[in-house]
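Here the complex is missing a single protein chain, while all its other protein chains stay put.
Take a look at chain A:
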Amino acid sequence: MLQLPPGLRRRLREAPLPSPAPPLSSLDPAPPLPPFTFAPRRLRLGPHHPLFEDGDVHRHLYLQGVLTSLGEVAERPKVSEFSCHISGCCQVFDTLEGYEHHYNTLHRNVCSFCKRSFPSWHLLDIHILEWHDSLFQIMAEKQNMYKCLVEGCAEKFKSSKDRKDHLVTVHLYPADFRFDKPKKVKSGPKHTNSPTKQDASMPMDMIVETEQFQVDPMEIGPSESMEIPEPAASPGSSLPEKRLYKSRIPSTICFGQGATRGFKGPRKKV
């Protein structure tokens, strides 16, 4: 194979020179003489053009290669068993990754008022606003305050029920969406911010649907008349009530591997 002219790569690193000649494609060519018809043309190719076939196959094989290589992934290293350090949580682990997922799932986005945990900061934020902000309740009597849960939707509603109807009809959410279920309305004192007394609707997390079921451990919080088992605790144990004044777990809590580390399995090098 012939070698390219020397110094080409070096010229890439130099600043672009002001070109003494006009750009190649701006020179005005003479019209072609018949029977010759050539005229320079830029070509636009559609996504299924045959020229793309080899490159598309290569992309396809790359994705397939990922599929194959992932079957050879090794097991995560096991460590001596240890338990979750969060007070009241007795879950036990034998892999660091298992613990990290448990912590992120159950203890990361936790409302310290009522100890309910949520899958995202967004849902926790809405919960705190609607449940533990007394100003919200006052304003909700005068204007639509219940935000749609879907990111990017700016709609607000008068009640959580209206919001749910919107989620189902407009956003095609399931009617039994786990993070938007109202609690049974209980007669009693009006809602306050006390963790022992709760409002009629619990928009973002799942509360007991019937008396027979246990409370969803996603909401590690007390209710009025039931014993609440902790995750991994034996049924029947009750959660000691604690009131914390911080509303969220500090984001600085990590697992010693750096805040920006993601879970990366051994990947096939491409």
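The definition used in the following text is that a contact is a pair of C-beta atoms (placed from the backbone, for glycine too) under 8 Å apart; a residue touches a chain by one contact, two chains touch by 3 or more; residues count from 1.
By definition in this document, contacts and distances are computed from a predicted model.
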| item | value |
| --- | --- |
| From "Transmembrane and coiled-coil domains 6", "GPI transamidase component PIG-T", "Magnesium transporter protein 1" or "Ribosomal RNA-processing protein 43", the hidden chain's UniProt protein name | "Transmembrane and coiled-coil domains 6" |
| Residue ranges of chain A at the interface with the undisplayed chain | 1-5, 8-9, 11-14, 16-17, 19-21, 23-27, 29-30, 33, 36-47, 49-60, 62-64, 66-67, 70, 73, 75-76, 78, 91-95, 97-98, 100-102, 104-106, 108-109, 117, 119-123, 150-153, 170-174, 177-179, 206, 212-218, 229, 231-235, 260-267, 269-270 |
